[in-house]
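So, chain A:
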Amino acid sequence: MSDARTEVLARIAAIPREPAPEPSRDYRVSGERSADEVVELFCTRAADYRAEVVRVDAAAVATAIVRILAAHGAQRVGIGPGLRSEWRPAGCELVDESALDVAGLDRLDGAITGCTVAVAETGTIVLSGSPEEGRRALTLVPDLHVCVVMREQIVELLPEGIRLLGPLVRSEGRPLTLISGPSATSDIELDRVEGVHGPRRLAVVVAG
Partner candidate 1 sequence: MRIGLFVTCLGDTLYPETGRAVVTVLERLGHEVVFPAEQTCCGQLHANSGYPDEALKLVRRFESIFGSYDAVVSPSSSCVGHVRELAPELAPRVFELSELLVNRLGVEDVGASFPHRVAYHPTCHSLRVTKVGDAPLRLLRNVRGLELVPLERAEECCGFGGTFAVKNAATSSAILADKCDAIEASGAGYCTAVDGSCLLQIGGGLERRSGGVRALHLAEILAATESA
Partner candidate 2 sequence: MKVSPFPAAAEHELANVQLRRNLRAATDTIQSKRARVVAELPDWEALRDAGSEIKADVLARLDELLVEFETAATAAGAHVHWARDGAEAGAIVARIAREHDVDEVVKVKSLTTDEIQLNDVLATAGVRAIETDFAELILQLDGDWSSHILVPAIHRNRTEIRDLFARTIAPGIVSDDPADLAEASRVYLRERFLRAKMGVSGANFGIAETGTVCVVESEGNGRMCTTLPPVLVSILGIEKLLPRFDDLEVFLQLLPRSSTGERMNPYTSLWTGVTSGDGPQELHIVLLDNGRTRVLRDEVGRQALHCIRCSACLNVCPVYTRTGGHAYGSVYPGPIGAILTPQLIGIENASSLPYASTLCGACYEVCPVKIDIPRVLLHLRAEAVRARGRSAERLTMRIVGWTFESARRFTLAQRVARTAQTPFARGGLVRRLPPPLSGWTRSRDLRAVAKTSFRSWWAGR
């Protein structure tokens, strides 16, 4: 008996197939909106899927975060080891997530991260495991995720975002998480319920 790999590949190789033509790509790959419109669109779309969106000056990020944490009653908050100091809120306990195991993450009230890129048309933020974003579990186990998006990180269309992410995957194999609103299920009579296993609350701070 030959091994499965050899056999599956042989089965395929034995099938006559014409080479397929180069796929057409006549869809939009770059947006036409102005920078302001793109930011506007991102905020609307993210809010559409029930993310809580606040827009602030770059200098006011930490204050905005303080307000969000207070509103949600979050005390112990996890951060990636590289979260920039000017975003770190005062008046709460910040815990470096790299020191925590899963049970430790489960005891956090929330998490604060940056992001790698955001897509306006779909209201999506993308995390890629940078020191400012932490491990994937940081934005999964705690019930509140506060994500800071800088204005210049927002692109209009998904293809623009994907093309920025490609190099990170190709050269560093970075894990990616695309997040569009808090976790949700529509399994009961297609009624959308926010918050199942992932964070039930997603707050997006758009800076700049």
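How were these candidates chosen? In short, all candidates are chains of the complex that A comes from, given by their letters.
Rule of thumb we're sticking to: a residue touches a chain if its C-beta (ideal position, glycine included) is under 8 Å from a C-beta of that chain, and two chains touch if they have at least 3 such contacts; residues count from 1.
In this text, all values refer to a predicted model and were calculated from it rather than measured experimentally.
Enquirer: Which single candidate from 1 or 2 touches chain A in this complex?
Expert: 2
Enquirer: For chain A, which residues count as touching candidate 2 in their complex?
Expert: 3-5, 7-9, 11-13, 15, 17-29, 45, 48-49, 98, 102-103, 106, 119, 121-124, 129, 135-137, 140-141, 158-159, 161-163, 165-166, 169-170, 173-191, 193, 195-199
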